[in-house]
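One structure below.
Of the protein chains in this complex, one is absent; all others appear in place.
On to chain A.
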Amino acid sequence: MSTNAAIDLALDRVDWRDLAAQTEEQPRVYTPGEVLMPEAGFMRGHGTFVEDENIKSSVAGVIQKVNKLISVRPLKSRYVGEIGDVVVARVSEVQQKRWRVDTNSRLDSILLLSSVNLPGGELRRRSAEDEQMMRRYLDEGDLISAEVQNIFEEGSLSLYTRSLKYGKLSQGILVKVFPALVKRRKMHFHNLPCGASVILGNNGYIWISPTKGQEEEGGEGGFAQNLNEHVPRADREVIARLRNSILALAKCKLMIYDTSIQYAYEESLRYEAHELLQQNAIYDIGQQTQARLRDADE
């Protein structure tokens, strides 16, 4: 009978800081209140403030200079939206003519009824009948993939589903990581060669689902949920292994994008899926993935 639990003693603790050991140059790290540079000739960006004719840092992070714009990027924070970002979000409330959506940002985001695709891509004005059907489209607790359309003045985001590729999410697994760990790329919808699809939301929500067949591509935009469809066990194991690999990357503070996920998945094949929850396996996957990424970078 195999053991069901793994309890690590303190002396067996994995030293996560070894992952940071082999680095040649380290940038300067600034802490809140530290003077970045004098105010004259520079513009203040995010993470900074001006005091006594100096630009000072207000978060702990690394300085970024773009011409005359000085900003500090924290290594961990809530999601700050940008127009065009792909996000995975959870519906928290159905209001009149709109949904309130949780995107791991400072305020709840808004998904207007006029911003959602109608079933089948039908193009017409929304009517009172559509308002009454809102809860049948998206109920509380549903997951959607959407794009950031606009950022309101007080900081909340307005989402929209630009095409039938977005919309309600059906069968799959949601993984939450810190938004700073998801690399900012053009493509956020990936069909991985191991047989699963991944949506890398910029807000740190990652959706893993079985890959749809070709005939289902560009289908209903999520309005026809395939909950009756049985996912084969092999696909479910791939998805579970992917989830554990992504969490291993997040635990080791490595960037998450299609290449690193693929490398982590390949490194995880020597373990069973449930063994990936143990610290030594997580560390090993992180270390091997980091080495492969650095090799590919050179």
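Just so it is clear, contacts are C-beta pairs under 8 Å (C-beta built on N, C-alpha and C of every residue); 3 or more make two chains touch, one makes a residue touch a chain; residues count from 1.
By our rule, contacts and distances are computed from a predicted model.
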item: Hidden chain of the complex, named as in its UniProt record, picked from "Translin", "RNA polymerase II subunit A C-terminal domain phosphatase SSU72", "FI07225p" or "3-methyl-2-oxobutanoate dehydrogenase (2-methylpropanoyl-transferring)"; value: "FI07225p"
item: Residue among A:Glu53, A:Glu129 or A:Glu154 touching the omitted chain; value: A:Glu154
item: Hidden-chain contact residue, picked from the options A:Ala6, A:Met43, A:Leu75 or A:Ala234; value: A:Leu75
item: Chain not shown: contacting residue from A:Met37, A:Val94 or A:Leu107; value: A:Leu107
item: Absent-chain interface as seen on chain A, which is shown; value: 16-17, 19-20, 23, 26-27, 29, 31-33, 47, 49, 51, 56, 58-62, 74-78, 106-108, 154-155, 181, 183, 251-255, 257, 259-260, 286, 290, 293-294, 296-297
